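Only one protein chain is missing from this complex, and each of the others stays in its spot.
Order as written gives the chain letters A, B, C, D, E, F, G, H and I; numbering starts at 1 within each chain.
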Amino acid sequence: MLYMVHMNVEIPADMDKAKADEIKATEKAYSQKLQRDGRWKHLWRIVGEYANVSIFDVASNDELHQLLSGLPLFPYMTITVTPLATHPSAI
Amino acid sequence: MLYMVHMNVEIPADMDKAKADEIKATEKAYSQKLQRDGRWKHLWRIVGEYANVSIFDVASNDELHQLLSGLPLFPYMTITVTPLATHPSAI
Amino acid sequence: MLYMVHMNVEIPADMDKAKADEIKATEKAYSQKLQRDGRWKHLWRIVGEYANVSIFDVASNDELHQLLSGLPLFPYMTITVTPLATHPSAI
Amino acid sequence: MLYMVHMNVEIPADMDKAKADEIKATEKAYSQKLQRDGRWKHLWRIVGEYANVSIFDVASNDELHQLLSGLPLFPYMTITVTPLATHPSAI
Amino acid sequence: MLYMVHMNVEIPADMDKAKADEIKATEKAYSQKLQRDGRWKHLWRIVGEYANVSIFDVASNDELHQLLSGLPLFPYMTITVTPLATHPSAI
Amino acid sequence: MLYMVHMNVEIPADMDKAKADEIKATEKAYSQKLQRDGRWKHLWRIVGEYANVSIFDVASNDELHQLLSGLPLFPYMTITVTPLATHPSAI
Amino acid sequence: MLYMVHMNVEIPADMDKAKADEIKATEKAYSQKLQRDGRWKHLWRIVGEYANVSIFDVASNDELHQLLSGLPLFPYMTITVTPLATHPSAI
Amino acid sequence: MLYMVHMNVEIPADMDKAKADEIKATEKAYSQKLQRDGRWKHLWRIVGEYANVSIFDVASNDELHQLLSGLPLFPYMTITVTPLATHPSAI
Amino acid sequence: MLYMVHMNVEIPADMDKAKADEIKATEKAYSQKLQRDGRWKHLWRIVGEYANVSIFDVASNDELHQLLSGLPLFPYMTITVTPLATHPSAI
Partner (left out) sequence: MLYMVHMNVEIPADMDKAKADEIKATEKAYSQKLQRDGRWKHLWRIVGEYANVSIFDVASNDELHQLLSGLPLFPYMTITVTPLATHPSAI
């Protein structure tokens, strides 16, 4: 079941650089693990922004919330979720 | 080169049904031709809306505008284009 | 799996009254059938508006879109869907 | 008498973790007491957000404000209240 | 129990003048009846707009919706309802 | 001459509690003095928000600005003013 | 007493040209009469828009509403009124 | 003196095709005349929209309004004007 | 050449009071000098807000930007500029 997820990152300007780097590294590993197991199907950067558009493929709303709220950057992101359905013209 | 495209369809309530059906049929054929040649990579319905989210893969801004403005439903849609780049965490 | 759905109805001012009445009657029957089978769990009127807030309980995004796009008033409504998850403090 | 309440939580990034944990624990107990006495009828998490949608069943506007302004997280939330009425098609 | 109600009137430009005049006359009588029985406590015009701000005093959300949806101009208005509570500094 | 005034209070999370309490006490006395002399005609709390809707009755725009900018909480509020006129259907 | 008034004109595309010309001519005479008697102090066109920014000098909210609602183009305009006060740095 | 101008075209769906074609042809000639004399310096299509972004180089606000309000499509466009100044880092 | 300028002041709550007072005094002197030489034609306070509406009369976009960016409060203001033209009905 597919969802489009828009994530906008807003790390506070006064966060310690070492801490920020550690969160970003953990985020990257977390993200790549989910990409490898097929649940984070697509991940694209929006040009000019510290933001991404992603497509998730999960079994339920609850599973999606568990994945998103577990993101190391979750406390510093504004996330919008759009549920997707099959389009009748899609091949 | 990837772009996310959001299309919202607003066919006038007083359009002749036969005309509307013909436009939709032409739209479907147009869309599937582009899906088959790989330029319209993904096409999803937004749940509860007469709208879609799509991913296009084209060589230039001009090519994308040519494809979108050629859509049979173009006069009846509000389209928003978001250019996408490679995400550093994407695998 | 739960979703909150907001529906705002905008019937064109020049629609024939008999036609409007027929659509509303069909809508009511359609809605009550879904309420009885448990998929349209809650249906509330927003005070002062020709709009409602509903809770749907369905198995998938596709099933929800099929139900919503089949609403007799679908062409005359603006619908917004919010996927819901279990809240950790809910009892 | 029913109301839909949307609560968006924005705890300051620099709040002491122990203090934040204590507020959240008090909030959870406060919420569950109201759920048990039937005034906080439904509590759902919005997928991907630190926010919830709730349904309250209270006797008056004043009672609802007393409950909401007493929430331990009240100073850190943006709350929107929508009064609900019986829908003529509800069964 | 008090509610602030904002009503914005948008009568279609092509409505027959006789019909519009009749609706407005019925609206006026309807409004004054509610003002006299104390449920429509205040009614003010917003300067420069075909809109009003009103204060209603009713027993429930359902009663308010019944009154508002019964307005002769209801099909031609955008209405927003804000529930009010006692302010701790009010005398 | 009447004006509707919407005041939304946003006291900084890190303000010293003693200072905040003092400002609020001064605000309350200031507000009640104006209510008693008839210029602050109505004061209502918006349910679920740290905000109020008020009706002022003053002789001029300048007098209203003098009253509002003198509010002890003025530096911490977002204020919107709507000038009101007599409604032709008001009794 | 001064007010800034923003007027945006939206004449329906299908209005008879003779009727539109007559309304505009009446509007011009009406406006110039008010400019001459000093109540419509300033009238400027917003570059690129069928809109204006104006400054009115009237004795009360009621007088302003009477003037604005009497504009021949009133049914075809969206008007926003901002009450102005003396600025402490104005000379 | 430079201005950025955003023009969004909204031709009514029921306009006669011959009339629309004639307006568009006149618009094109009008635009190219201004481009040739150097006052309409740049004209770009926004990808996916019936809209453009333009740069005008004129002597005054009045001259710009005269050019824009003379556009054959002016009655069918929403125009936004942004005045530009020299950037200190521009070479 | 006239421009309407809207300035909204947002001085950080934690700015040293002496520093704030000095900036405001410099701002006042700066503003009055421009009012005296005729380039800052009008300056009005918006009722209930720490904001103003002004009319500037300058020779070019560049001159206006130079004046506005030189305001002592410039780093603490949100400014919006609207270019004005002669209105055909102005006398």
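Here is the rule we use: contacts are C-beta pairs under 8 Å (C-beta built on N, C-alpha and C of every residue); 3 or more make two chains touch, one makes a residue touch a chain.
Since the structure is predicted, the reported quantities are computational estimates derived from the model, not experimental observations.
Asker: In the full complex, which residues of chain A touch the absent chain?
Answerer: Answer for chain A: residues 13-14, 45, 47-50 touch the chain left out.
Asker: Just the residue numbers, please: which parts of chain H touch the chain that's not shown?
Answerer: On the chain H side, contact with the omitted chain comes from 2, 4, 27-28, 31-32, 35-36, 42-47, 52-53, 55, 82-91.
Asker: To test your reading of the contact rule: which positions on chain B touch the chain that is missing from view?
Answerer: On the side of chain B, residues 1-3, 60-62, 64-66, 81, 83-86 touch the unshown chain.
Throughout what follows, only the chains that are shown with their structure count from here on.
Asker: Name, by label, each chain that touches both members of the pair chain D and chain F.
Answerer: Both-contact set = E.
Asker: Equivalent interface to D-F, which of G-I, E-F or B-C, with over half of contact pairs matching by residue number?
Answerer: That interface is repeated by B-C.
Asker: Centroid from C-alpha atoms only, then distance chain G to chain H, rounded to Å. What do you get?
Answerer: Averaging C-alpha atoms per chain gives centres 26 Å apart.
Asker: Identify all positions of chain A at which a residue touches two or more other chains, and write them in rising order.
Answerer: Only 2-3, 61, 64-65, 81, 83-86 qualify.
Asker: Mind listing each pair of touching chains for me?
Answerer: A-B, A-C, A-D, B-C, B-H, C-D, C-E, D-E, D-F, E-F, E-G, F-G, F-I, G-H, G-I, H-I
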